[in-house]
Each structure stands twice: as structure tokens, then as C-alpha cells.
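Take a look at the following structure, please.
In this view, the complex is presented without one of its protein chains, the others remaining in place.
What follows is subunit A.
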């Protein structure tokens, strides 16, 4: 990694990193990225440009199974505390957990500065919202851990997903500290 200061614009970092598949630690992909943190306005998310060298694993089959399973539910899915206190995630909640990881990545990117380090700590609760279109919608309350302040921040996010169209976060908002209780 190296860093350059760009006058009146901000700090730019050149990164070389390795992406690791959460489900398969041996499956890795090299990646290069440029990240620009803006000086002037701290509420603007950093600019990220990246290149992936190689292919990410194809997940079509698992995506379709999950999609069809949720679509066929008679009642909308509702769940809480994923993982549970001991770190367990039931197999049927695993895709819900993975989707929260991906979606929280967007929230983390949008809210990161040079002095923060966020991680998804836990899904406090999640509920599916019925839609008339082909998307699946999940309203999540997640808990983010910020390393420097050590705070646990509840964050509400609305996530749309479709196996062919990917993930969209249509709305997200930081909640007061005790909102999740």
C-alpha cells in the first residue's frame, strides 16, 4: 500500500489486496484498488476504483435455490440474532447472513473515513417485506462494530435482491445507540 496527498482534494491510497471467499478460504482473487478520501467534505463517501484479476466463483445455483425457497414461503421470513450469541448460524439463515454481509459492505463504504474501521457484528433482526415485483426485499437492523471507538452501532437498511440483478440498498440509516433493544 502507498499513499499520496493530493492538494485540496484528499488522500489517495493505492492498494493491492487478496479477496477471500467467506465460504471457501482457499478460493482467493487478487485485486488492486485506488481509494480517495475527500478532504473538503467528510460526508462524501471515498471514491473507490478497483480491478479484480480473475473470476469470482459462480453462485447461480445457490442463488436460485435461495430465491425460490424464499419466494415459496407462505409467510414472510422473520428472524433475529444472526449469528446467535455463541456464533451459530442455522443453515437456512446462512444466505440471509451472507446478504447482510454484502449489503453492510455498501453501508460501511458510504460511511467510512480514514479514521474508522467498521465490521458487521450481528444481525439484530430481519424481516422480509412482500413485493409485487420480482425482487426479494429484506428490512435489516444490523449492528456494526467500529474498531477505533469500539462502538456498536445499530443500522437500519432496506435491501433488494434478485439472482440476476444483484443487490441494491434502497435506504439506510444509522440508529441511536439503544434502538436495537
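In this section, a contact is a pair of C-beta atoms (placed from the backbone, for glycine too) under 8 Å apart; a residue touches a chain by one contact, two chains touch by 3 or more; residues count from 1.
Convention: contacts and distances are computed from a predicted model.
Hidden chain, UniProt protein name from the list "Phospholipid/glycerol acyltransferase domain-containing protein", "General transcription and DNA repair factor IIH", "Ribosomal RNA-processing protein 42" or "Carboxypeptidase O": "Carboxypeptidase O".
Although one chain is not drawn, the whole complex shows that of A:3, A:49, A:110 or A:149 it is A:149 that touches it. When the whole complex is considered, the residue among A:15, A:121 or A:169 that touches the unshown chain is A:121. The missing chain, though absent from the display, is touched by one residue of A:22, A:73 or A:167; that residue is A:22.
By the touch criterion stated above, the residues of subunit A touching the omitted chain are 22, 81, 83-89, 119-122, 143, 145, 147-152, 177, 181.
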